[in-house]
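Everything on this sheet refers to the single structure shown next.
Note that one protein chain is taken out, while the other chains of the complex remain in position.
Right, subunit A next:
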Amino acid sequence: MNPAKIFLGAFLVNNILLMRFIGLCPFFGVSSSVSTSVGMSAAVLFVMLLAAWVSWLLYHLLLVPFGLVFLRTAVFILVIAALVQFVEMFLKRYARALYSALGIYLPLITTNCAILGVTFLNIDYKFSLLQATIFALGTAAGFALAIVLFAAIRERLDDAPITPALRGYPIAFIGASLVSLAFLGFSALFGIN
């Protein structure tokens, strides 16, 4: 499959937040301001890439040869959680700047469904390691696009004259559905499904 199509498909057409509806907790939880959503997106990109590599290697080098494919959910959760813990310690020791930028978001996404979702999709789509990398990059970029856009909308909603009953999460949900509808416009873009 064409790498550009994989990227675009993950980035726009099948946007993980707005079209697949995976990883919605940070979409509402961390989208109250643009700066935190940018931090979250960076952490997601980082962890998603690592998780894609590790899970792909584990699946193809361990689970398939031993015939334990059905254990992938448990194994992936275990490995990704341990990996994020390890990365957090590693960053704290050797990359203080990166740690202080990503630090508080890393534990939040240890077993985020978006991360886990990408690792499964990589396997279901029978991607090679390179394709899996591109897919993870595209998904993370799509996550960033959706959450930053949405955070900007929510920042404006905070100051808008809204009926008290709808303030906060209700109007955020309505907003999210409208953004999702807008993303529906990307479906079948360049023939990607």
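Worth a mention:
Definition applied: contacts are C-beta pairs under 8 Å (C-beta built on N, C-alpha and C of every residue); 3 or more make two chains touch, one makes a residue touch a chain; residues count from 1.
Quick note on the criterion: contacts and distances are computed from a predicted model.
Name of the non-displayed chain as stated in its UniProt record, restricted to "Ion-translocating oxidoreductase complex subunit B", "3-methyl-2-oxobutanoate dehydrogenase subunit VorB", "ABC transporter permease" or "Ribulose bisphosphate carboxylase large chain": "Ion-translocating oxidoreductase complex subunit B".
Among A:Leu50, A:Val79, A:Ala152 or A:Val179, only A:Val79 touches the chain left out of the display.
Contact with the chain not shown here comes from a single listed residue; of A:Ala4, A:Leu57 or A:Leu71, that residue is A:Leu71.
Taking the whole complex into account, subunit A touches the unshown chain at residues 66-68, 70-71, 74-75, 78-79, 82, 85-86, 89-90, 92-93, 156, 159-161.
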